[in-house]
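Note that one protein chain of the assembly has been removed; the remaining protein chains are unaltered in position.
Moving on, here comes chain A:
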Amino acid sequence: MRPFRYHRPADVAEAVAVLAAEPEAAYLAGGTNLVDLMKLGVQRPDLLVDVTRLPLDAVEELPDGGLRIGATVRNSDLAAHPAVRRDYPVLARALLDAASGQLRNLATTGGNLLQRTRCVYFQDTGKACNKREPGTGCAARHGQNRDLAVLDWSDLCVATHPSDLAVALAALDAVVEVHEPDGPRDVPLAALHRSPGEHPERETTLERGTLITAVRLPALPAARHSTYRKVRDRASFAFAVGSVAAVLDLDGDVVRDVRLAYGAVAHRPWRAYRAEEELRGRPFSPELAARAADAELAEARPLRHNGFKLPLTRAITVRTLTELAEGARS
């Protein structure tokens, strides 16, 4: 591991100023991904700016019914928060389906959104990877690509975003509060992560050195009928091979509102706007849910080993929405 300096900033402004002045510095939050990548030699910062003691660890119920989640709120505290369990079960479920109890006690809200892909070629410094080292090629494109993207990949990168939390936040239209050298700014979660395109080394739309300070959830009464379904290779403690976050609001049988997002299919959490369009205003049925998933996945381009992700994503869409519909009727 490369030697590094360590700094604990007094406030957000100082943290951002230090990153702006130090081109090889990185923020350290829970460390569950960064420290591991430093051991692997994938990330080599020469200065760690520890943001875990900044006053960013509160969950605040907003007057309009929404929720403001500080960036250093731990995954376990967020999943256990009464307002999250009551008003945004999709968020609690996504958090509880992720990692293990020990990791959730460390991992933070902001860090989760900025975690790196678990593409094994990215994590192996002996392999070509345009994300880790631009211009070196992509060993995954024609390698073992079972776990990688089916939507929106580029010839330079087929990585997926590994987060469960981000998928739930995409469905909930979350807003990310960030602090840049110029000051604070709001970024819709849907605009936070990038497609790989020509620059897979850039995973978010944030300028280098930007600090996430909070995530805001708008009030969404329909989210009381929401859930998260994750499919993985073992019963617990594994990354998704497919996942869906869903909010369903029925007026009788008719879909009044629906929010859908997919995980493990693309370089970013995948909000399924096309599927939502198919569903909205129509009487709900499992057949309708299947047609909606097909509409969303129409432009998918599976790789050699991951074609199964299409029927899988379709199946979990149907099952999850059908269960939410049955729950609403009973």
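Keep in mind that, in the parts below, a residue touches a chain if its C-beta (ideal position, glycine included) is under 8 Å from a C-beta of that chain, and two chains touch if they have at least 3 such contacts; residues count from 1.
Throughout what follows, contacts and distances are computed from a predicted model.
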Which of "(2Fe-2S)-binding protein", "Histidine kinase", "Amino acid ABC transporter permease" or "GXGXG domain-containing protein" matches, in UniProt, the chain that is not displayed: "(2Fe-2S)-binding protein"
Candidates A:T52, A:T72 or A:N306 - the one touching the absent chain: A:T52
Hidden-chain contact residue, picked from the options A:A17, A:V59, A:L106 or A:A315: A:L106
Residues belonging to chain A that touch the chain removed from view: 1-6, 28, 31-32, 35-36, 38-42, 48, 50, 52, 76, 79-80, 82, 85-86, 89, 92-93, 96-97, 99-103, 105-106, 125-126, 235-237
